[in-house]
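Only one protein chain is missing; all other protein chains are in place.
As written, the chains take the letters A and B, and residue 1 is the first residue of each chain.
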Amino acid sequence: MTAVLDYPQLKAALSKELPGIEIQADGSFLLVSPEDMHKVCERLTSLPSIQMDYLTNLTAADYSEYIEIIFHLNSITHNTSATVKTRLTDKKNPKMASVVDIWRGAELQEREIYDLFGVFFENHIGLKRIFLWEGFEGYPLRKDFVNGH
Amino acid sequence: MAIKTENFILNIGPQHPSTHGVFRLRIVLDGEVITDLEPVFGYLHRGIEKLAEGRTYLQDIPFTDRLDYLGSMTNNHAYVMAVEKLAGITVPERAEYIRVILDELQRIASHLAGLGFFLNDLGALQTPLLYMFREREKIVELFDMCSGQRLNYNYYRFGGFVQDLPEEFLPALKILLDTLPGFIDEYEQLISTNEIVLIRTKGVGVLKRDLAINSSAAGPVLRASGINWDIRRNDPYSIYNRFEFDIPIAKNGDTYDRYMIRILEMRQSVRILRQAVKDLPEGEIMGKAPKLLKPPAGEVYSRIEGPKGELGFYLVSDGTDKPYRWRVRPPCLLNLSALKDMVVGWKVADLMAIFGSIDIVMGEVDR
Partner (left out) sequence: MSDFWIHLLVYLVILFGFVIVSVLIFIWLERRLIGRFQLRPGPNRAGPFGLLQPIADAIKVLIKEDIIPSEADKGVFWLAPLVAFVPVMLMFAAIPFADGVMLVDLNIGILYILAVSSVTVIGIFMAGWSSNSKYSLLGAMRTIAQEVSYEIPLVLSILGVVMLTGSLSMNEIVKAQDVPFILLQPLGFFVYLSAAMAEVNRTPFDLLEAESEIIAGFHTEYSGMKFGLFYLMEYAEVLAVSAIATTLFLGGWQGPLLHPVFWFIAKVLLVFMFIIWVRATLPRLRIDQVMAFGWKFLLPLSLANLVITAFEILIAPDINTAVLIGINIAVMFGLILLFSRFYKLGGGRVSIK
């Protein structure tokens, strides 16, 4: 069975590595602030006891005050899983650092989030719309995008 | 004196006999050698994720059929399992066994279609394709018996099934299980020792182990690169931990391995099917599920091992009868993340072979 990591332990291990970052670990996921996300992801892959080398799913959801980016991670070597989230509160210009340099599988999924939600990923290797055509106005998966019917 | 050459940009356009759907690749050629590759997605984008937010959970089941339309039963299973986790519905024993039977039959049918089209891309003018479709036709007829449909089945429901299997199903399935291993051996013998197939696929389009894990590849593509990861074994769902089966793993990660793994997986599916048919219990087939399903607020990510890889559903519920966020983790799209690394340096003919061996269905890539 894939074991879900114990989040308070994970928070402790990460806080020891990176002092000063804000993490919340109450509930079934780890909540990190957008600026620290890249550093946390780097530690999650490099720490030998954690080694989250496989990015299963990277997606976003639009809530009324923020856009939430959700990472589902897996470790193939230890057979464990973890969910890490971050919340972007600036809905006019949401942006965060791209994790393409850590997990290559994030490339197409980040383009999809940019296309459908409008989140800009810094240092991505080619961020442009993936499913909708160039010149499309608006971001369809946001809740304020209502399309006719 | 060096000859002046110019690079040549070719558009393997959306309409092409071997792109498995509407998919566009812009390649830069130097003679026949590919130096750069850019995939363009979106020709089959229907906005399923947004549409699903406006319909109830039950009305979203037909959307899942149309994702990977060659593997409808497994798509249904993944979604139905996710909602059952969210709402806390239990599934009776008989329904779980029937789910395993239908999933494994769907895996065989999907691999037959994938392999047939792969060999078609290599140039064997539809002869292997038609041989494999002969078996796939028998499986599709079985599905037709259950659900009345030949392609988009829409058969699973939350908590089990609405209608039980018809009486003709099990005898026909037993006959199929007796003849199928002979046919799989026939395919392996006719095709795997063919000189031309070997020289066109061995060593071509290698996906290295580390890149496979890093680019989130899944399913046969991941296992062909040597990584022992199958959701049915590592994170068992439904009742897969009661069955005995092997997970075929290959070492090189080339096109031939991806082809061979699918043949071996078909054999293991037959093994699981035999065990499931033997142990199939009697009983009811529908658990307790309310007519209008309003799961409690929360979120779930649940996944199955589909024929193309790890198919996952991420659902967020806000307590109403319509989902708040409905996300599909598409295995075909993520298997394509490393396409450029696999293809650069090979020739145009190899591009088709490599692309065919990844086995994608555009319905899932674009959603």
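As a working rule, a residue touches a chain if its C-beta (ideal position, glycine included) is under 8 Å from a C-beta of that chain, and two chains touch if they have at least 3 such contacts.
The structure displayed is predicted, hence computed values, not measured ones.
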item	value
Where the missing chain makes contact, among the chains that are shown	B
Residue among B:60, B:96, B:230 or B:350 that touches the chain left out of view	B:350
Where the missing chain touches subunit B, by residue	8, 10-11, 16-18, 32-33, 35, 119-127, 130-131, 134, 194, 196-197, 199-200, 203, 344-350, 352
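Basically, only the chains that are shown with their structure count from here on.
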item	value
Approximate Å spacing (C-alpha centroids) for the pair subunit A, subunit B	26
Complex contacts: residues of subunit B adjacent to subunit A	41-42, 45, 47, 49-50, 211, 213-217, 227, 229, 234-236, 301, 303, 310, 312, 314, 316, 324-325, 327, 329, 333-334, 336-338, 366-367
Subunit B partner contacts - residues on subunit A that touch it in the complex	1-2, 53-57, 59, 61-62, 70, 72, 76, 79, 81, 83, 103-109, 116, 129-133, 140-141, 145, 147
